[in-house]
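Contents: one structure, followed by commentary.
Note that this complex is displayed minus one protein chain, with the remaining chains in position.
Up next, chain A:
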Amino acid sequence: MSDVTLNHAGGAGAAAAPRQYHLAHEPHPQNGTSLGFWLYLMSDVLIFAALFATYGVLGRAYAGGPTGAELFDLKLVAINTAFLLLSSITFGFAMLQKQAKNVGGTLTWLAVTGVLGLAFLGVELYEFAHLIHAGATPQTSAFLSAFFTLVGTHGLHVTFGIIWLITLMIQISKHGLTPANVRRVNCLSMFWHFLDVVWVGVFTFVYLMGVL
């Protein structure tokens, strides 16, 4: 906080309430939270860069096990991609409702986003279960270790995003669109769209190039 409270002790007006002052020049940038959250996302980018690099090195090391071309079901991936892309624009609608200070509309679109996120997660868990049932476990080959680590880390991010989304919906329904809640919606928006950006890399480099 950049505010300073001065007590004019000893003066004639000592009995008056303390006067409040602001610094003439704010030392912190406007909306510093969103810059800080952006920096967190950039550090997340570095985690995913390392995982993508790992997958790039190990992605063809099948160790006699199944290959991506044998395992991946592109129709399933297309459905999953559609869920995540739709959830991006529904979060956009929630942002527009938030901007219009419409609590009900914000909650509705956040709920739609959450359902689409859960659908994405459901399809991904179905795919993982299917792979493991078919004997393609993370222990099978370096390719599958790298695959489960990369795609699983993305799925874990989506999971935490949904937990955050539900928590935020409870907060908004209790307290409305307070400045703190508006800030949280803005941060979650960045997080959610960021996950879609990472997914673009996943479906391109893991799935589409994996079946070639």
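To be clear about the criterion, a residue touches a chain if its C-beta (ideal position, glycine included) is under 8 Å from a C-beta of that chain, and two chains touch if they have at least 3 such contacts; residues count from 1.
Throughout what follows, contacts and distances are computed from a predicted model.
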Hidden subunit of the complex - UniProt protein name among "Branched-chain amino acid ABC transporter permease", "Ferredoxin", "Cytochrome bo(3) ubiquinol oxidase subunit 4" or "2-oxoisovalerate dehydrogenase subunit beta":
"Cytochrome bo(3) ubiquinol oxidase subunit 4"
Specify the residue from the set A:Gly32, A:Gly122 or A:Gly176 that touches the hidden chain.
A:Gly32
Checked against the full complex, the residue among A:Ala129, A:Ile166 or A:Met209 that touches the missing chain is A:Met209
Would you indicate which residue among A:Thr137, A:Thr159 or A:Asn186 is in contact with the undisplayed chain?
A:Asn186
On chain A, what residues meet the omitted chain?
1, 3-4, 6, 19-24, 28-35, 38-39, 42, 45-46, 49-50, 52-54, 56-57, 74, 78, 81, 85, 88-89, 92-93, 95-96, 98-99, 179-180, 182-183, 186, 190, 193-194, 196-197, 200-201, 203-205, 208-209, 211-212
